[in-house]
Each structure stands twice: as structure tokens, then as C-alpha cells.
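Quick one: structure below, then a few questions.
Missing here is one protein chain; the remaining ones are kept as they sit in the complex.
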Amino acid sequence: MKIISISFLMFVFLTVFSLCMDILLGFDLNTSINNAIRPFLVMEVTEKIIFFLLIVLMIVGPVRTFYNKRKKKQQR
Amino acid sequence: MEKAKISAYQLFILIVLFELGSALLVPIAIEANQDAWLAILIGMVGGFCLYLVYHGLYSYYPDIPPTEYIQKIMGSFLGKILAFIYVLYFIYLSARVLRDFGEMLITSFYWETPLFILNTLMVLLVIYTVRKGIEVLARTSELLFVLIFLLGVSVLFLIVVSGIIQISYLEPVLEEGIKPVIKTTFTQTLYFPFGEVIIFAMILPYLNRPEKVKRIGLLAIGFSGLILASVMAINVSVLGVNNITRSPFPLLSTIQTIEVAGFLERLDVYFILITVIGVFFKMCVFFYASVVGTANLFKVKESARLAFPLGLAILILSITIASNFSEHVKEGLHVITLYLHLPLQVIIPSLLLLIAFIKNKKKKSKHSKNLFPKRKYRLVERDKK
Partner (left out) sequence: MNHKWLLLFLIMTSTVFISGCWSQKELNELAIISAMAIDKNEEGKYVKTIQLVNPGNVAGGLQGGGNGQSPAVTVYTAMGDSVLEAHFHATSKVSRRLYHGHANLIVISEELAREEGITDILDAFERDPEIRMTSRVVIAHHTKAGDLLKSLTAIDKIPAEKVNGTIQTTERARGESMEVTLQDVITTLTSAGKETVISGFSLIGDIQQGKKMENVQQSELDTTLESDGLAIFKEGKLVDWYQGEMSRGVVWILDKIQQTDVILDWKGQENTLTYNVVRQKTKVSADTTNDLPVITVNVRAEGDIREVRSQIDLTDPYEILDIEKEFEKEIKKQLENTVTRTQQNKSDIFGFGEVIHRSDPEKWKKMKSDWNDTYFPNLKVNVKVEAFIRRSGNRTNSYISDMKQ
């Protein structure tokens, strides 16, 4: 759980970071946000499947560990 | 921190492969036109100085990674924020390297494949390697260094044999004087690729022989600097200044010009091999440092488990940082060097070194005060006798 939250936190900060870079380059906020999201709108089906799979894989690991720990706690 | 140790030779190879990684890919120092090789050599000297700064910090705190000793130097709160910024910086840099690599593959060969897929393949590989730890990374680097060396030497041989080098393209040397060269060095070459050695500050604690760190690091930077300078000189002498300034991947254009014995042509695959290995190592090192740094900051016990989520973050980041190639290049050359590289690679480490130096001086003087109580005891003992 901790891991997912950390990585999410990092991800949020990183997105802010890259938006800052874009803004420093001279674009305004709207354009930078558009620039960031646009690539994801043109994805093909296969890409979307792989993307989804990766996110699922990321979540499954820690969630399973979490459940196992819970079970162990309950067993005690 | 893992309980792993790497040898001096492995550190040397890691630094060399890291430096060559994406620097072979992009036209570094090309704003100095035909004097690019000079700018690289000067940048190399600058890299030496920066490395000595990082080494100085290492010598004050030999066993702990920078994320910890930054906190020790700057105090807990400020230090944590600064360390966090550094970790973000490392992740951002690895996303940039990934993006460079994906763009190169797409431009030259896989132009129908989406960027996401190419980046995913590389990221999965890097995640797997980083999960296994620094020892695995170091050992892999030993093997792949031999491969890159062989590839590089044979490419050089082919370039020379095909007679496409025209030394006259390198002239006139210093056409506009030394100023543009110095300007290019201090606005670009110093930071990319030489300033990125700061990442090794995170890896230096793993060395099994701390006294060799200085020598190995300087040797490695010197070696990679010489290689980069000669590669750039060859690029200019084969393509000429006009062509090279318009080429996004000059080494690729050079290798495409090789024609030996009428059938050894289209040897672009050499370039791809060298780049894949180089970029893989660069990303691994950046990523490893970010994972270890994050684990350290947030007190996570198993840093390997952070690898996958962070890798995913890098993947997504590499897609969002720029929506087209020219934006990516412009960011890299103008925005990042001024706002990120300069403070984080040069200013802050020097400041940290200064503060650490002052603190240590204070420690030494405290030490000398402590000697007095001991002497008192001795006098008493003598009296007893």
C-alpha cells in the first residue's frame, strides 16, 4: 500500500515538474496540459491493452501482499 | 541500501557506459560547429572538476547515499526536500533518455510503431535489471562493455577503410575564436553528458575499495570524454558542418555513409546495437539511483518493490514530457541546462561541499577540545604512580 501511494505521489510531482518545464519553454498552462495528454488520446487498441495490463500488474503485487499480511494477522 | 559491493573495474565500466550512453546518440556540442570536439574536451575538464566536488562529498560521508547525507548537511526538513528534488530530477532525466531512445528508433526504423510500445519494452528490461540489484547491473556492464568495445572498434575500422573521412571538414579550427566553444561548453556540454556523473554519487557508497574512487572516476570521465570527442570529430569530418547541424542523429548518418568493397553498406544496425546497450545502461543507472533514493527517503525496506511502479511512472512521463521531437530537443538544450542542470549539478553540490567542509572543520576543533579530558586523566594516573 505504501508503495503504491509513494509512486502515485512521485507521479503527481513528476507531472507537475514536466508541466513546469513546458511552461518555462514558453507555452501557457492550457497548451502544456494538452501537450501532456494528447499522446494518450492517439493510442491504438494494442497499446491500450498493454497500458492497462501494466497498471494492473503494478497494483496486483502490493495488494496481494497486503491481503496476505491481513490473513496472517487474522490467523494470529 | 543494499548489502552489495561492486569492484573498481565495474565502477569504471559503469561510468564509461553511462557517459557514452545517450551522448553517442545526440549531436552534443554541435553549436560550436566544427570545433565540437574541442568543446567536448573542455567539458571533460569541467567534468573532472564536478567529479572532484562529488568525490569530496563522498569522502566526508563514505557509507551513506546522498539522500541521507544531504539531510545531515542541510538539516532534516530542508535536506529531505532537497533530496526529494534530486530524486525527481533523476527520474525526469531517465524519462528523457528513454524518450531520446524511442525517438531514435522510430525515426530510423520503426516509424509505424507507437512510441509507447518501444518505450515499454525498454522500461520493462530496465525494471527487471534494477530489481535484481546493483551487483547484477555491474556484472552485466562488464560483459556488455566488451561487446560495445568490439563494435566500436570495428565501426571505426570500417569508417576509416571506406575513405569517407575528410579532415579538411574540421578546418578552419577555431573559426570564430575560442568564445563560441567556451559558450557551448558552459551552456551545454558541461551538463550533458559530463555533469550527469552526479548520479554516481548515489552509487559510490557501494564500492568495495573507497580509496580508489577518485582515480577510477577521473579515469572513466577522461576515457569517455576522449571517445566522445573523437566520435564527434569523425562525425564532422565525414558529414561536414552543414549536414551535421541538420541531422538529429549524426552518428547514424555517419554510419549510413559507410561503403566498403561494394557490399558492406547499410550498416545502421551497428548504431542501433551500440545505442541500445548505451541507453540501457544509462537508464539503469538513473533508475537504480532513483529507486534507492526513494526507498531511502520514504524508509521503504525492500527497494526492489518500488522498481515497477516507478518504472511505470518513467514510462508515462517519457510520453508526456514533449509532444513532438523538436519540443523535446529544445527543452533539453535550453530549458533544462539552465534551470535544472546548472543548479542541481553545479551550484548545490558545491554549496553542500562548502557546508560539509565547514561542519567538518568544526568537528575537528571539537575533537581537539575533547583531547583535554584525556590528558587530565593521564596526569592523575601519573600522580597515582
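First chain written, first letter: the chains are A and B, and each begins at residue 1.
To be clear about the criterion, a contact is a pair of C-beta atoms (placed from the backbone, for glycine too) under 8 Å apart; a residue touches a chain by one contact, two chains touch by 3 or more.
All figures in this text were calculated on a predicted structure; none of them were measured in a lab.
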- Message: Could you tell me which displayed chains border the chain that was left out of the figure?
- Response: B
- Message: Given that one chain is not shown, which residue among B:Ile117, B:Ile165 or B:Ile182 touches it?
- Response: B:Ile117
- Task: Would you indicate which residue among B:Ser108, B:Thr187 or B:Ser350 is in contact with the undisplayed chain?
- Result: B:Ser108
- Query: Given the contact definition stated above, which residue among B:Glu142, B:Glu259 or B:Glu327 touches the chain not shown here?
  - Reply: B:Glu259
- Footprint of the hidden chain on chain B, which residues? 107-114, 117, 168, 171-172, 175-176, 239-240, 242-243, 253, 256-257, 259, 265-266
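Keep in mind that, in the parts below, only the chains that are shown with their structure count from here on.
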- Between chain A and chain B, centroid-to-centroid distance (C-alpha), Å: 26
- Given the complex, residues on chain A that touch chain B span 2-4, 6-7, 10-11, 13-15, 17-18, 21-22, 24-25, 35-40, 43-44, 46-47, 50-51, 54-55, 57-58, 61-62
- List of chain B residues in touch with chain A within their complex: 84, 87-88, 91-92, 95, 114-117, 120, 294, 298, 300, 305-306, 308-310, 312-313, 315-317, 319-323, 327, 330-331, 334-336, 339
